[in-house]
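Presented below is the structure to which this report refers.
Only one protein chain is missing from this complex, and each of the others stays in its spot.
Chain naming follows the written order as A, B and C, and within any one chain the residues start at number 1.
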Amino acid sequence: MISLVKQHRLPTFSKSILIIVGGYGSGKSEVAVNLSRQLVNAGSAQVAIADLDIVNPYFRSREASEQLTSLGIRTINPTGGQHYADLPIILPEVKGAIEQRQGVLVLDVGGDDVGARVLSSLSGSFEEGAYEMLLVLNGNRPFTADLDGCLKMINDIESSSRLKFTGIVSNTHLLEETTAQIALDGLELARQVSRRSDLPVAFLSGLKEIIECDEFDNVDVPILPLERLLLKPWESSAGDE
Amino acid sequence: MAKVLMKGNEAIAEAALRAGAEGYFCYPITPQTEVAEYLSKRMPEVGGMFLQGESELAVANMLFGAASTGKRVFTTSSSPGISLMQEAISYMAGAELPAVIINIMRGGPGLGGILPAQADYFQAVKGGGHGDYRTLVLAPSTVQEAVDLTMLCFHLAQKYRNPVMMIGDGMIGQMMEAVEFPESYEEPPLPSTDEWAATGALDRKARIIKSLFLDPVGLENNVLILEKKYQQMIREEVRCESYKISAENKILIVAYGTMARICQTAIDELEADGVSVGLFRPISLYPFPEKEILREATRKNIKSVLTIEMSMAQMMEDVERAIQGRRPVHFFGRSGGIVPTPEEVKEQVLKVLSIKRRTAKKK
Amino acid sequence: MPGITIDKNQCKGCELCVRACPQHIISMSKEITVRGYFYARVHDPSRCIGCRICALVCPDVAIEVHAHGLIFELFEY
Partner (left out) sequence: MAVDSKTVFDRPVTLRDVVTHYCPGCTHGVIHRMVSEVLDELGLRERTCGVAPVGCSVLCYNYFDTDFMEAPHGRAPALATGFKRMRPDMIVFTYQGDGDLASIGMGEIIHAANRGEKFTTIFVNNAVYGMTGGQMAPTTLPGQITTTCPMGRDTSLTGEPIRIAELLSALATPGYIERVAVHTPAHILKAKKAIRKAFTLQRDNKCYTLVEVLSTCPTNWGNTPGEAIEWLDENMMKYFPLGCYKDYVEPEGS
């Protein structure tokens, strides 16, 4: 087990199902994929990740499935020709995995209330109190740039998914242009949302390079460092060097 | 305005609003549907018109009707949908109407796939529909550039009273990048729409907006009027960019859109390995930057040109035409939604260099 | 007196007015127009009742109708 962060507390969970939901482009998939890796690193025996994104055609967690599989993570995605399909395919294995409750299951859900609607069809399988549903917040996205927008997002997703949030993930970023200040401003927004919605800030996530700065030494919430796994084509080989 | 993180499709939608678009007609198709979803929320907020039509065929013709009012209107679609729109695009070109059409390209032919491609180059640049006409075509390579070019499209459509197209591969539409919108948007002066729009025959003669000229002399005359505009576009609207072009380059890569960005990564890495390569990126695909490519390609140090596309040697025809046989033009491309990696590009560059060396030795 | 005027340059000689006139006072001319066809004309204007039926059926709006007084009121459709 490798700790990537200096003295920060990594997020831990007592629940066996982690549902990662959020606005479009909040960074859900990247969070879900990194969280799965983190769970394996932290010693969870069985980790599975299911890609429930039926709204995005590209940049879905399934694109990292090879890397995840190599870490021993079970990936539940459409395969073969359906891997790239923009069809709303929900595999029966997803329902099975939710109901079996073996190990930890990470659900990577599509963006906004539209993407979260898929949970509604599965809502009968979730046992009350057995899951964490986390809202990934990016304050640099147009519809979640302020408190009202975030609260609306919570409302919209809860009504379309028929599930209740249990926490907030502060993931404010601007991709390669992210600065420590941007991430900290985002955390402030997440705290405001937390106060108004009564949901705890479950953790802060951000690119490893950013959140390893000293500015984050005194942050009082757990921190999940992210390593980008869903890359753009011109980024891939540059990263290899 | 501060930078925000936006998906290409959303950024394009917002840019259109900033450029004064008052009407948007759409039909869902991956990978551009986010434009429609975004505008279904935003258009009513700004008092604009949002309408989802029954087909791309109808949508493009709604655009035709809407453009006749003189207002700024646009549509977005992806490859198969754009094919259906060609009818109205030809008619709008014939009737001299301004409209903006944005194609977030996916792989073809046919229903193809949903992954990024550049295979609609011929369709966009060489006409697409029937008849003697051209559409002005711009191709962004970043989300920020997609924003800037979207705004420019509306200006050029009005300036030339001609359909203007922006083509971005699926990557442009789907990826997230930080973008900034200009605080205020100022355009160079444009001719008044009062001169041509259908606004009712009050205190003036009735106007007919049409592309029908049954008399061949009349039709040829209309074609010549259009041709004059296209010549003006060639003089005034060529846009291009170069990257690391220097006297050290042995090869000149020509690529556009997402492909150009991948080439930039490859060029940086090759540079680190001691291989100097320059990149020429056409931004306007019609008019094609012929003179500019010729100038860069015929520098003494350039031995060969390598065209790289996410399609099968479509742009290469224009590159060859521009270079007039004065340098060998090589091609590398992937299709069907496969995006070449920087590794593959590097490999191709080295391959072309070795071909050059071998032929040199034989002599 | 009611009456009609047929513009022979608008008339295409379709004879629909001839067929429709309840007074049977319209017939085809014996001479041809400059464009080369026979046109409708009124051979007995005195019997015109100003009913406008000829004008209603004329596809080429070649017929003008004049009327006054009671007849004008009667045929206000």
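Some observations on this one:
Going forward, contacts are C-beta pairs under 8 Å (C-beta built on N, C-alpha and C of every residue); 3 or more make two chains touch, one makes a residue touch a chain.
Treat the numbers as computed from the prediction; the structure is a model and nothing was measured.
Every visible chain touched by the undisplayed chain in the complete complex is listed here: B, C. The residue from B:V73, B:L136 or B:L353 that touches the chain not shown here is B:V73. Here one chain is not drawn; of B:Y38, B:F64 or B:F332, the residue touching it is B:F64. Contact with the chain that does not appear here is found for just one residue of B:T199, B:N301 or B:S354, B:T199.
Interface residues of chain B facing the missing partner chain: 22-23, 25, 49, 51, 53-55, 57-69, 71, 73, 87-88, 91, 95, 198-203, 206-212.
Although one chain is not shown, part of chain C still touches it, namely residues 1-3, 9-10, 12-16, 19-20, 37, 50, 52-53, 55-61, 63-69, 72, 75, 77.
We take it that only the chains that are shown with their structure count from here on.
Chain contacts in this assembly follow no simple pattern; the graph is neither a line, a ring, a star nor complete. Inter-chain spacing, taken between the CA centroids of chain A and chain C, is 83 Å. Mean C-alpha position of chain A lies 35 Å from that of chain B. Residue positions of chain C in touch with at least two other chains are not found.
Touching chain A in their complex are the following residues of chain B: 3-7, 10, 14, 30-31, 34, 37, 113-116, 170-171, 174-178, 258, 261-262, 264-266, 268-269, 337, 339-343. Listed in rising order, the residues of chain A touching chain B in the complex are 24-25, 56-59, 84-86, 114, 138, 140-142, 145, 173-177, 232-238, 241.
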